[in-house]
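Complex shown without one protein chain; remaining protein chains in place.
Letters A, B and C mark the chains as written, and numbering starts fresh at 1 in each.
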Amino acid sequence: MANVSDTAHAGHDDHAHAHPSFLQHHFDTPTQQFNASKLGMWVFIATEILMFGGLFCAYAIWRGLDPQVFDDAHHFLNKIMGATNTVVLLFSSLTAALAVRSAQVGKRNLTSFYLVVTLLCAAAFLVVKYFEYSHKFHLGLLPGHCFGHPGLSGAIENGREVGTCLRTTGTQTTSMPEWVKAVDEGGQTRVLPPRANMFFGLYFVMTGLHGLHVLVGMGILTWVLIKNVQGKFSKEYFTPIDIGALYWHLVDLVWIYLFPLLYLVGKPE
Amino acid sequence: MNENAPATFQLPEQMSTLAPQVDWIYYFIFWLSVVMFVGIVSAMVFFAWKYRERPGHKAEPTGHNMTLEIGWTIAPVFVLVFMFHKGFEGYLNLSVAPANSMIVKVNAKQWAWEFVYPNGGSSDELHVPVHQPIKLVMDSADVIHSFYVPALRVKRDVVPGMFSMVWFEATHVGHDDIFCAEYCGGRSTGPGGTELPYAPSDDPLHPYIAGQATGHWSMHSMLYVESKEDFDKFLKSIGDPCDAYVNAGKDCPLKVAADQGAKLAQSKGCVACHTTTGARLVGPSWKGIFGKQESTDKGGVSVDEAYIKESILDPNAKIVTGYQGVMPTFRGQISDAELDEITAYIKSLKD
Amino acid sequence: MAAVDMPVAGGHAEDSHGDPHAPYLKAKSGIGSWLFTLDHKRIGLMYLAFVALAFLVGGVFALLVRLELFTRGRTIMDGETYNRFFTLHGAAMVFLFIIPSVPASLGNFFLPIMIGAKDVAFPRLNLLSFYVYLLGVAVLLFAIVSGAVDTGWTFYTPYSMQTGASVIAMTMGVFILGFSSILTGLNFLVTVHTMRAPGVTWTRLPLFVWGMYATALMQILATPVLAITLLLLSAERFFGVGIFDPKLGGDPVLFQHFFWFYSHPAVYIMIVPGMAVNSELIATFTRRSIFGYFAVAMSSLGLALLGFLVWGHHLFVAGMSEFATMMFSALTFLVAIPSGVKIFNWTATIYKGSVVLASPMLYAMAFIFLFTIGGLTGLFLGTLSTDVHLTDTYFVVAHFHYVMMGGTVIAFLGGLLYWWPKMTGKMHDEKKAKVGFWFTFIGFNVVFMPQFIMGSRGMPRRYYDYLPQFEIFHKVSTVGTWILAIGLFTTAYTLLEALFRGQTAPRNPWGSAGFEWMTDTPPCLANFHETPVITRGPYDYHLATPEELDTGWDKVKAQAQAKKD
Partner (left out) sequence: MVTEAHAHAHDEHEDDGAVHVHIASTPFYIGIFLVLICLTVLTVKVSYYDFGAANIVIAMVIATTKAGLVAAFFMHLRHDKLFNTLSFLGALLFLGIFILLTYDDLSKRGRLDPAYGGRVNVQTGQAAPGGPPATSATYDALPEEAPATSGAPRPAQKRE
């Protein structure tokens, strides 16, 4: 941020080339700054991979130990909705990449356009996700000991409380998950054993954390969009757009794996 | 060969067949460490003194010595492989219980141990006969505990939701402490939030007093290794609930007998081949079998008390069609009372 | 994430920054110049202050815990309080003190200087990391105030799902601290890759930088798994997801896998920086290059890599399958090799050196002494059949304190004394420093040596009370903590006295050839007045010019003499 070269420290820092305004004080050249930012982002992506990795590990273990339950439970996820969301995210990834390209060639308005499209796709993704979630809630296909409950509202059925499965203190007893009978996405009535709570636990945690990343990604892209509209970026300096897009592609990458693992893999009818 | 040593400065007394093996590798590593440590530290101190800074003395620029460097990288590998090998050998011995082990069921909960013996009796202290492999099948009802007896050199976590196993063979009569080695919480307040009193006792066998604050540290019990006779006496004392009725000249109620029979079916290993769920294993399931008509290789038979007892004592007399005669005889390994109890158990599975 | 390199375009932050050629402590003044500073040196100092505070807090808990164990039965607190106190001792020491200690304070201060950079690659992330750390501290304090946690610092399920609700606050605090650690690691990794001054090749990197680099790799790769583990634990408490809850079909041992996949590398995140400091100390005070520079550098990376392959050795008796147990034991032994290489190389460096027994060198030799014990006792724990007997006893407690405290803390103290003049411009009193050292060294051994013995005799750890046969060992150990405390307070006093009343330090008081000593004392805001061009290695005493190695003490003495006259 401190721009040493265009201040009057005679004898120092009067570099052979101009010190552009976007160059931070501690970097020597824009290349160095660009490389540092890119590397930083990639290292950050590595941390994200390992963070999601914990969930993939849990998935691998419970699926490996209990494939039958996963086979049965995955019929309750809508392949069409999942595929739609995949296409939406892929398309947003394309527009994000094109936004970077437009910035690289210095077309500011085009960059803004692509960023807006990316954000719209992200919103569409979340809307689809909302419908999927609410359907699961309705069927009682919830994680852990909430599995089999009609929701989180504290509903009374046959004089017995069946909702409010949330707990905030350890001393509250957990009710055991129960068998769930519901119509799956293929229109077939299925009975799921209490063990299927693991599948839905993983489903909600994995897609939930991914959804959180979508939200964060939207925030970052919005910020980048605002800066772009303000004209902070140029052909020479487009690092934030590049970094923002990288983050967005990461969100896409995770979904590329979540989609088949949760929606597709299993015995078809 | 198992010359078991008394306690040394570093290690407690050896009470199991595994202990000498563990201690051998312990002392191997110990003396190796002493040699390494003394070597490194004395070299360091000697060099620091010999090459201390003084007028006229100058540091020599560091050279290279590839042989030395590769040497001290490779040489430890051989020692490490040896250590790993010995350690793994001991661990495998600990992991595979001999086939003739006596099974004792261990139930851990906050903050007490329960030991259930083959005769169905249970106690809060572990009594075992000497020179007899004991296999502990352990589970926990709440949090993770860990079964630890220093003199046996065994320790194994007891995890809720799964079984864990440890076995040992005690080499001589004696006793030692059973500790919980995995942190499992504690409670210092009683009802109403009042602080519970706390003071340990001086009785080495019962160092913690009931009714006081309790927790991980007080999840203490004792292991008593006894002669075969003493152990049998102990077993009898905690044994069969039917005995009380029989001794009083009364019939054992079916419920009590059946419960005892269920324990016996477990401890005698019947359940390895016969399920009580209706599923088919090596032998027919006991569920609903009582009173049924079965066809056997000797013709039709009604499953009644006589047939059950016959099948236990002489399994190949009449084999139910579709099964093979692979069951060993239990003649001599089962008392009449136990026969009655198992029969009562099978009877109780009718519905 | 958005903060990764987001310069305020066109911003002329010259005035908010100060004169790059003024000493960094004087370049700008006022409270704002600290709170909003982007200078890695000031951030390092602020980290140092809080890390030292955390050490004090963790140390007080340790003293109380040991005091409780002085007698059988109740000494000063009840069992529940004891459980909370040892948890807080562990959590404060591990998450608040050791993990950030060397990297965030000394690393922050010296890593950029040692590679000739003006700052770390992302100064704002660096400041963010500090504030995230403070936020984590605040959340942890909230957890303590709202009822404290009695799970042990390991948060094992299912106990952590049943005990008091402040577990959630505690895990959130640790989760936040993890982010701080990740940001520091990310910053260092990128800095080492992209910010090296001309001539600072990979083979000329100071070993301290190599150590920080290896640490950064581990922070980046391991900490995210802790984050997801703690998130899952919180989700477990709110929604009962069931992955770790046996009641819902989950597996408590799986939690241990998750936890130790982070926490084992975390142990190396703690010790590798200690080794990194030690290499610097040994080189400076023997006046020669580290024997086998390449091997020492690679052994740091080797430890970083192996650290990810051995986490299962915490689970040998936890109910893990025999196959996994065998594999983890075999992999664990591999760790002995890079650790041994370091010890051998340091010892070989002293051979034919010119050994100056200044206080930092005493710490360096104590490090070798104590870490060798810590490392060798690790062999007992890596060997399966002895581990079964020794794990979860005081033997383990002693082992990891010999590594963590005898290793990292001793190196940290040595490093502080060594670099104090460079950081503050003030020289400490060597005599007091040495007194502090001997109390620390002796006290430490008195505390932990008896713990080895009572551990191998079967005293389980985390016990509020114990059987009579262990009483003598506990008594000695507790007395040791008092000696240790005297040593640590003396050292702290020495440093603070230097800060406020110390003699002005010359540029290179120890006569080191290290790059960080080539600039001003204390360094100017931009670290160097001109971008340095490095033409030799950091330990090439035979290539360094007499001016570079000149301690400057003659001049200081002459001035003092002149003043007197």
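Definition applied: contacts are C-beta pairs under 8 Å (C-beta built on N, C-alpha and C of every residue); 3 or more make two chains touch, one makes a residue touch a chain.
Because the structure is predicted, anything quoted here is derived from the model rather than measured.
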item: Displayed partners of the chain not shown (whole complex); value: A, B, C
item: Residue of B:A5, B:V96 or B:A199 in touch with the missing chain, whole complex considered; value: B:V96
item: Candidates C:Y156, C:F261, C:Y363 or C:F452 - the one touching the absent chain; value: C:F261
item: Of A:L94, A:L126, A:V216 or A:V229, the residue in touch with the unshown chain; value: A:L94
item: Missing-chain contacts mapped onto chain C; value: 116, 158, 193, 197-198, 221, 225, 246-249, 251, 253-254, 257-258, 261, 308-309, 311-312, 315, 319-324, 327-328, 515, 518-519, 528, 530-536, 544-545, 548
item: Interface with the undisplayed chain - residues on chain A; value: 15-17, 28-32, 34-35, 38-39, 42-43, 45-47, 49-50, 53-54, 56-57, 60-61, 64-65, 68-69, 79, 83, 86-87, 90-91, 93-94, 96-98, 100-101, 104-105, 138-140, 148-151, 157-158, 160, 162, 176-183, 189-191, 193-195, 236-237, 239, 242, 245-246, 249, 252-253, 256-257, 259-261, 263-268
item: Chain not shown, touching residues in chain B; value: 95-97, 107, 135, 137, 139-142, 159-165, 266, 269, 271-272, 275-277, 279
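Throughout what follows, only the chains that are shown with their structure count from here on.
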item: Geometric centre distance via CA averages, chain C-chain B, whole Å; value: 40
item: Residues within chain B bordering two or more other chains; value: none
item: Residues of chain C touching chain A in the complex; value: 1-2, 4-14, 16-17, 20-21, 38, 117-123, 125, 161-165, 167-168, 182, 186-187, 189-191, 193-195, 220-225, 227-229, 231-232, 235-243, 245, 247-251, 254, 258, 529-531
item: Residues of chain A touching chain C in the complex; value: 1-4, 6-7, 9, 12, 21-28, 32-33, 35-37, 39-41, 43-44, 46-55, 57-58, 61-62, 142-146, 165-171, 174, 176-177, 194-195, 197-198, 201-202, 204-205, 209, 216, 219-220, 223, 232, 237, 239-240, 243-244, 247
item: In the complex, chain B residues that touch chain C; value: 7, 9-12, 18, 21-22, 25-26, 29-30, 32-33, 36-37, 40-41, 43-45, 47-49, 51-53, 57-62, 64-65, 68-69, 72-73, 76-77, 80-81, 83-84, 86-95, 142-144, 146, 148, 150-151, 153-157, 159-162, 164, 177, 179-189, 195-196, 198-200, 202, 204, 207-208, 213-218, 220
